[in-house]
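Rather than the whole complex, this shows some of its chains in their spots.
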Amino acid sequence: GFATIDTDRLSRTGLPEVIYASGKTVEQVKQIALRMVEKGIDLLATRATPAMFEAIQEVVPDAHYNELAQTITYKHHETEVPATYIAVVAAGTSDLPVAEEAVETAQFLGNRVEKIYDVGVAGIHRLFHRLDVIRRARVIIVVAGMEGALASVVGGLVDKPVIGVPTSIGYGANFEGLSALLSMLNSCASGVSVVNIDNGFGAACQASLINKLT
Amino acid sequence: GFATIDTDRLSRTGLPEVIYASGKTVEQVKQIALRMVEKGIDLLATRATPAMFEAIQEVVPDAHYNELAQTITYKHHETEVPATYIAVVAAGTSDLPVAEEAVETAQFLGNRVEKIYDVGVAGIHRLFHRLDVIRRARVIIVVAGMEGALASVVGGLVDKPVIGVPTSIGYGANFEGLSALLSMLNSCASGVSVVNIDNGFGAACQASLINKLT
Amino acid sequence: GFATIDTDRLSRTGLPEVIYASGKTVEQVKQIALRMVEKGIDLLATRATPAMFEAIQEVVPDAHYNELAQTITYKHHETEVPATYIAVVAAGTSDLPVAEEAVETAQFLGNRVEKIYDVGVAGIHRLFHRLDVIRRARVIIVVAGMEGALASVVGGLVDKPVIGVPTSIGYGANFEGLSALLSMLNSCASGVSVVNIDNGFGAACQASLINKLT
């Protein structure tokens, strides 16, 4: 086969094999999905198109598609979910696809999630209105494009680990997310780490590992 | 001579010739300073070392040095100062040299200045404590390094023009100020413009033109 | 809703919420536009396509579209306009979309505008012919791509604040506007500040704040 599914990955790393659909054909994604479901592995495909979802539905009728997040999910059984939750904070409406990828991934991995959207620093009072729910989270994902200032601002207001996700939202000297990426890496608040531009998936993976620490 | 002083610059642009001392010898700076003072032009030298100040003092005994700002100033007469003021807001103590360059330049150009220092987003409540004095300014200079988030935050809280000065404070992925520069250029608050990294002088020049508009 | 309109923004920052249409669907832009108009907020959408305009016209029949600027505007009442004006200076005909975005935004925000177009430094006499109208402005926006030299040249000739807008016009070592951006940030004329590449909107926002200073 063209792909060797790393079936042991969940027990080894706490995170299962996941389909990164970008750059794969509809048929490839469908076949990998089918094989995974047949082996009893739960299904998460990221960066998946509607056409991929339709193809998968033919073989996994109960699969679910989040159009904004571009994710396809299917779980064999509902898993138990810890009492603690992950907060997903997003700066602008344009950042929602990345935020939703984080939300879908976190939920797929068995976490409760609270969404705090459209609270960017252009109107920072919106963030303060929601600070309580952010502070009660066990770990916080901050999704922001343009200048990415939100990660530092949140990092300076909470005593929980903050994972920044720079997005590619913007133009010109934004250089497709470089601006937010550098901002978050240089955060003057100390408890902030960063994942790749637009990588809502990766942020949710680390947040899930943290949320499940006993 | 090695330099042609642009004597007409003040009347043409509202901003006089100024000595940018970096890369000049002590002797060169001294000679230019002397010639300017002799022609009745007020003296501002930026990026000036203590040795340059000592050399200038020999010929302009009443010159003044701001060690933090690295500026030498001398004015033939005190000029009248508008009632309105320029707010200079700085994020951290490491940004003070740049902030002070802005302050010295603004005062030299005949402006009142209010300083609001060490109010970076790692502890944003410090900014809110000083918001009144910032909001009453006619124009605001925001000096910040690292992720430079302060410019956007201030820009979203005031109805006055904000001029961002990214500083080279930081290390690693800060790339000597690139991080703060890109942040400020991508500000999600709309009334923010930007000058070169560490260019407190340039920010003060534009702020002065704005502050003096009638 | 997917977006929280920051209704308080105009009174807080002097600049209202504006729709940045790029990356939004026609339907999303239509819905936000409708909600804003219903709440009595004036409408400005930037980076808007003809299809978006048609969709908005169904619900806001008196909306206006500037195809070059890619802006949709609608105002509930004409506002009073200050006597002073903003000069919008553009280097070449390819820079006009950005210049027009600035013009539309400035007018929407209640300013008089004078346009001085196609006066780039390849034929600098064209600029000198129009210098009077530029010098009488209260604030000047300079829009230029390629090497962006026009901002420095204008900055050295006037005693008003100059806001440079680098454009992405050019190719090769232009690196999508980087060349003009760096030029303007390094302007040897002192009263020049800069906004993001192609950000005619942002330049007009700051120019409007300046033009309305009392």
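Side notes on the structure shown:
Per-chain residue numbering starts at 1, and chain names A, B and C are given in the order in which the chains are listed.
As a convention for this text, contacts are C-beta pairs under 8 Å (C-beta built on N, C-alpha and C of every residue); 3 or more make two chains touch, one makes a residue touch a chain.
Nothing here was measured: the structure is a model prediction, and the numbers come from that model.
Complete-complex copy count for the single protein sequence, taken from this structure file and not limited to the 3 chains in place, is 8.
One rule holds for everything that comes next: only the chains that are shown with their structure count from here on.
The two sequence copies chain A and chain C touch through a face in which the numbers common to both fall below half of the numbers used overall. Using the mean of the Cα atoms as each chain's centre, the chain most removed from chain B is A. Think of the whole protein's Cα atoms as having one middle point; the chain whose own Cα middle lies nearest to it is C. Between chain B and chain C, the centres computed from C-alpha atoms are 27 Å apart. Separation between the centroids of chain A and chain B, computed from CA atoms only, is 42 Å. Centroid to centroid, with C-alpha atoms defining each point, chain A and chain C lie 35 Å apart.
Among all residues of chain C, those that touch two or more other chains are 12, 181, 196. Taken together, the chain C residues at the contact with chain B in this complex read 11-15, 18, 138-139, 155-163, 181, 185-187, 189-196, 201-203, 205-206, 209-210, 213. If you check the complex, the residues on chain B that touch chain A are 91-92, 120-124, 146-149, 152-153, 155-157, 170, 172-175, 178-190.
Those residues of chain C that touch chain A in the complex are listed here as 2-4, 6, 8-9, 12, 20, 22-24, 166, 168, 176-178, 181, 196-199.
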